[in-house]
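Sharing a structure here in structure tokens format.
Missing here: one protein chain of the complex. Every other protein chain is in place.
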Amino acid sequence: RADQTKLTIGYQTVVEPSKVPQADGVYEKAANATIDWKKFDSGADVIAAIASGAVDIGYVGSSPLAAAASRELPIETIFVVGLIGESEALVVRNGANINEPKDLVGKKIAVPFVSTTHYSLLAALKHWNIDPKTVEVLNLRPPEIAAAWERGDIDAAYVWDPALGKIKENGKVLTDSAQVATFGAPTFDAWIVRKEFADAHPDAVKAFVKVTGQSYADFRAKPDAWDAKSEQAAKIARLTGAKVEEVPALLKGYHFPLLEEQASNALLGGGTVKAVADASAFLKEQGKIPAVLPDYSGYVTTKFVTEAQASN
Amino acid sequence: MPHLTLENVSLRYDGGAPVLSNVSLDIASGEFIVIVGRSGCGKTSLLNLAAGFLTPDSGRVLVDGRPVAGPGAERAVVFQNDALFPWLSTAENVAFAARLAGVAQAERRRQADRLLDIVGLAGLGDRPIWQLSGGQRQRVGLARALAADPAFLLMDEPLGALDAMTREGMQDLLLNAWHQSGAGTLLITHGVEEALYLATRIIVMAPAPGRIIRRLDVDFGRRRLAGESARSIKSSPTFVAAREDLLDSIFEREAA
Amino acid sequence: MPHLTLENVSLRYDGGAPVLSNVSLDIASGEFIVIVGRSGCGKTSLLNLAAGFLTPDSGRVLVDGRPVAGPGAERAVVFQNDALFPWLSTAENVAFAARLAGVAQAERRRQADRLLDIVGLAGLGDRPIWQLSGGQRQRVGLARALAADPAFLLMDEPLGALDAMTREGMQDLLLNAWHQSGAGTLLITHGVEEALYLATRIIVMAPAPGRIIRRLDVDFGRRRLAGESARSIKSSPTFVAAREDLLDSIFEREAA
Amino acid sequence: MSLDLAEASLAPSRAESEAARPPTPPRKRPVVAITAGLTLTALLLAWTIASHFRLVSALFLPSPFEVSRAFLTVAHEGFVDATLWQHLSASLGRVFAALVGATLIAVPVGFAIGSSRIGRGIFDPIIEFLRPIPPLAYLPLVIIWFGIGEPSKILIIGIAMLAPIVISTTSGVKGVDPDRLNAARSLGATRGQLLRHVVLPSALPSILTGIRIALGAGWSTLVAAELVAASRGLGFMIQSAAQFLVTDVVLMGILVIAAVAFALEAILRWIERRLVPWAGKA
Partner (left out) sequence: MSLDLAEASLAPSRAESEAARPPTPPRKRPVVAITAGLTLTALLLAWTIASHFRLVSALFLPSPFEVSRAFLTVAHEGFVDATLWQHLSASLGRVFAALVGATLIAVPVGFAIGSSRIGRGIFDPIIEFLRPIPPLAYLPLVIIWFGIGEPSKILIIGIAMLAPIVISTTSGVKGVDPDRLNAARSLGATRGQLLRHVVLPSALPSILTGIRIALGAGWSTLVAAELVAASRGLGFMIQSAAQFLVTDVVLMGILVIAAVAFALEAILRWIERRLVPWAGKA
């Protein structure tokens, strides 16, 4: 079937509803495409893969998205996964003698660089008036964080599941992204597409958005049906590596917007652009990126959500 | 009769002092010319000019009156360090010129075997050359040079690396090869006895700049070819006297 | 009078064929013994036994009747490849034994300068040895050996790597050093003329297994010390005859 | 520490005499072999004891038994979605693809540098500039430029192989005995014939040595290349195992990597002996 579109999707191990259609092969059917699903440990790796053309659609957090947009990487945000809440948290090791934020000074804190947790950590430190140079911020991917934690190499880590679940076993949460959002630094996850690909295969992208939106709607319709014994939970656990009994709770870590909410002013219709711009400004202030753009609206599009909704 | 002529040649290496200054030399078929002289006096440079590996800064190198432009198969060279090709068998080394000319394998082999026979290495054609002794390798080098049936044979200290006994044997081989091929021969050596024993004419060079300071006709080699023993030649008073005389020229010894 | 004696020594290297078989040799002060023989006949092995670098499988090595166990300062060695220490200056090379003995720097320097003077290298004490010519280096090696004022001087082809002219000069230096120090001297050479010119006694060795096949007393060296010119000695009929005779012994030449 | 002086002083002092003499005397070997055997036994024993009596936790030091079991398990059932054989062939595939590419580029470049002044002018500065940079320093750039797929990994490995082959080829070409060139010229060789009949065979031993060094360098780099976004390969396997703290697989992987490196070196040396038996002899 040579006429089929070839689509490479980079996903992360975040617990969210679209893992179910992914597991069921729904995307392939809807887009009439052969899909190569690639697992990534963090948004920075997804961005690198998209930059080099190796991945067409990718799952990234707001921080890698802002960094990429600021570097004028030709991408568009096509679907907002949702605001990050308790699903990303800063955990401190039991016995590391960290009881309040200022105890972090001089400690080793691991984060995956560029990711939303990196961003949240920097924002939290700023909120607590802690100079980032006084703590040792280490760049580790989530699986490396889990291993380093087990060995006792790090004192704290700001990360997501499944690594988060592991380190909580002998650590306690100092803060999480829901709280950091109240410090004025909200983070969210989103699906992005390589512009070149979107121009060439708009139908495939539309189908992707539609299936994703449908899965969110399914979950929002009956969140309690996705319990630990459900087949949805089993599928999600298999693709993400999370423990199946924790999946229901993890699904509550986000607020998942429906397809019809996507184009609203709060999200792709305006809020997302502002959020990306804010995030970029913060990254610039932190010296992580050299410049910000005057306008980020070119990196967000409502085209696909609108069309997908229209075709419903 | 073929003549290889150096006419007033001078040479200096890039930017350096003159190495050869106004040297003239003629080699005819049937002659065995031996060059002696102290280290660095320009012997090798002279031979390289004759071979065509170098071009003189002034003066000319002629074969039968025609200037030469580079090496040619009529002037075969035998090198001190044999310069054989270790990736080829002994026979293929000998037949290298034929190989370049595209001669077929079987014919090459026939040619090589004939020459190996001449230099006393019959039956060693299939040996890798790195399994031959130093003396045997020099014979292969000689056979390779003779293979082209050259009009001239140019040899730069071909026996320098051999031990005393092997060397004596090779001297007789050279005499025979020269006698039978009739090639005009130019040989460089540090061995004064070797020079006297082989040459029809000895050329003594002096350094800084390299030049010819003496030409000396001798005939001990012909005595050897006529059947006289090496021992009786080398201990004859004329030989001993010539030897001392030659050493004096080379080292400009003050009579102590 | 010191004697260095090898008594019926035999040697084989691990598992190999015998290299020396039942060799006896005595070196007394004032003697200049020269060993000649074909390559591989065991000359170096013999010298290494005398120096104490090797131990014989049977037989004994004695100094004044007492068996030796290893090298000793009374038996100084001069090596073919000079074996100098390139990280030390010329003077420090000469005074190496003093350095080992903990002699102070200034005293070492005095000693070195005296010896450098003897070997004709006055003023070169501060030179790195890698800026010396081959002949100069051999002189330094000789000076280093003489520095210990040894009873015996053992030399393995010390002039082998030098060119003809330098070599002639060094021969006279060796004669003088031997004459003045009075050390019993053992020298290995491939040069038959060199042997005749220097020796009081020539030892001819033959290979497989290494053994002494001839001992020959000569006195050309004493004639040189008495003032006769090298040239007249080397072209005298007795010298030429002795030379041929010796070559015959070494190569067991069939009279051709 | 004792200085084996007897041994030292027996060694022939001149190069020529080397050929005529038997190899190293056999009488001395046992000492080395026995000590070596004892050392290895002692190490293995210490390892077994330390892990068996749990002096060190299995997390840190699995026993030799556990490591061999890991070998069998991974060989049959696999680890991180691929069997040992699949990991190994992924790694070997990358290294050989890189080797072919690097050789095809580096040998002609080496010839150009070694045999022509123009060639030296063009390529020498490039190679001299690239040579000192650790190939891993390119890693991020190569990822930005070429992505995280196979081409990037092969490219990184290939870059690591380039310099050794170019340098060896160059030195092989430059080191052609001028007498051999002159000999061929006076036997009538044209320039093309010189290159084909003299320069190429003369340089062959150097080229092969360069390839052997390059394989070693490439194998080193492979492990690093697989640290990033691989889904198969020995380097990926041990890295994943380390993240899950499956130390027996880590140790097993290291042993496999060592064995492969050893085998590659041995194979190349064998090829060298076959292809250029004269190397170092004439």
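Per-chain residue numbering starts at 1, and chain names A, B, C and D are given in the order in which the chains are listed.
Here is the rule we use: contacts are C-beta pairs under 8 Å (C-beta built on N, C-alpha and C of every residue); 3 or more make two chains touch, one makes a residue touch a chain.
Quick caveat, the model's predicted, so the values are computed rather than measured.
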Out of D:38, D:72 or D:104, the sole contact with the unshown chain comes from D:38
Per the whole complex, from C:83, C:206 or C:225 the residue touching the absent chain is C:83
Given D:135, D:158, D:172 or D:210, the residue that touches the chain left out of view is D:135
Of C:144, C:167 or C:201, the residue touching the omitted chain is C:144
Residues on subunit D facing the left-out chain by the touch rule are 1-5, 7-11, 13, 28, 31-36, 38-40, 43, 59-60, 111-112, 115-126, 129, 132-141, 143-145, 176-179, 181-182, 185, 191, 194-195, 199, 216, 219-224, 227, 234-235, 238-239, 241-242, 245, 247, 250-251, 253-254, 257-258, 261-262, 265
On subunit C, the omitted chain is touched by residues 48, 51-53, 70-73, 75-77, 79, 81, 83-87, 96-97, 99-101, 128-130, 144, 148
Residue list for subunit A contacting the dropped chain reads 44, 47-48, 51, 67-68, 71-73, 110, 113-114, 132-133, 136-140, 144, 147-148, 151-154, 283, 287-290
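Keep in mind that, in the parts below, only the chains that are shown with their structure count from here on.
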Taking mean C-alpha coords per chain and comparing to the overall C-alpha mean, nearest is chain D
Comparing B-D with A-D, the one with more C-beta contacts is B-D
Rounded to the nearest Å, the gap separating the Cα centres of subunit B and subunit D is 46
Between subunit A and subunit D, the Cα-mean centres are separated in Å by 42
So subunit B residues touching two or more other chains come to none
